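Of the protein chains in this complex, one is absent; all others appear in place.
Moving on to subunit A:
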């Protein structure tokens, strides 16, 4: 008995060592690509590389590492190469705060690119504010926030959700059904949607939330088909989208009779859901792999060259990719990587990015972005069917919308 216990212990110890070695190796390969002796600027990358959010966040990390490689190849920032320090938030919000502290205090990074869920951002926010460090957050979110130590390169609500609603209204969809995951983003988004609907003569027939990771949607589909809405507004996040669209499709509900407008389904998710289950449905973003700009052709080609021809690019990846460039541009303008100097220089920094022209709004540290509505195509790509024509000024508190008065 004693003997076998020892053996078990040895097996566990051995596998731990092996795992640690693997982890160490992959961490090294991430950083060694661009470390160039002592004359480097360290930047932190903090995404979930394990756990339920890894599915999405790993792709953003890849895009950010690509941007760092490209910037280094072009000579770096202020004559120095960037050296990424990659940490794993592990889909666990306290871990995000802990790793952020480590990056700031121990690695002394100039800035951090990271986060996906609002929960992870809210966990990191006090860390960055207390230590006066910079975070670049690359994902569309629910707005109503403007931390002086965070730059938001994804869309706020008036650059994604409001244009999505405008589009549905334009198409004569008057009766909506709201479906979302049960956490801060969908609940806040739906508050905004209900205020918009009330002011624009639209009717909300139902509002349903399911826990994150929920996979049983037959009851919800039954409720939706019974309510007979003109369209569904979908703020589900993560794997639930797969179950929802599979079960909606097999219930015989087609995109023509009842379109679903999604704000968390991009090219990467389309692959996992299965194209035949989601083709014809609507999505609202600021960027698609098919967006026709010279910068995007370069981005897509470089991403495929680095990570494989079967890889797709998506809105959050592009926003993460932009974040690195915007920070580098602000640092060049400031002539320093000092946080306060970069913050001061960032306002008005404007670049031609894959999604088109993006400009940092110095007041709220969000970014001017063009809203784009797309339709999922049978080949898994998304075709743009509408755009806002010009970059929309970010308005995280919806101050310029009269109907949003009661929300803030």
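What we mean here is this: a residue touches a chain if its C-beta (ideal position, glycine included) is under 8 Å from a C-beta of that chain, and two chains touch if they have at least 3 such contacts; residues count from 1.
Please note the rule applied: contacts and distances are computed from a predicted model.
Undergrad: According to its UniProt record, what is the protein name of the omitted chain, chosen from "Na+/H+ antiporter subunit D", "Branched-chain amino acid ABC transporter permease", "Cytochrome c" or "Stage III sporulation protein AA"?
TA: Matching "Na+/H+ antiporter subunit D", "Branched-chain amino acid ABC transporter permease", "Cytochrome c" or "Stage III sporulation protein AA" to the record, the invisible chain is "Branched-chain amino acid ABC transporter permease".
Undergrad: Out of A:39, A:200 or A:218, which residue would touch the omitted chain in the full complex?
TA: A:218
Undergrad: Of the residues A:50, A:101 or A:381, which one touches the chain left out of the display?
TA: A:50
Undergrad: Can you tell me which of A:69, A:166 or A:182 touches the chain that was removed from the display?
TA: The one listed residue touching the chain not shown is A:182.
Undergrad: I'm checking contacts with the chain that's been left out. Which of A:276, A:338, A:352 or A:390 qualifies?
TA: Checking the options A:276, A:338, A:352 or A:390, the one contacting the hidden chain is A:276.
Undergrad: Spell out, residue by residue, where the missing chain touches subunit A.
TA: 4-5, 8, 11, 15, 19, 50-52, 54-56, 58-59, 182, 208-211, 213-216, 218-220, 222-223, 226, 239-240, 242-243, 246-247, 250-252, 268-269, 271-276
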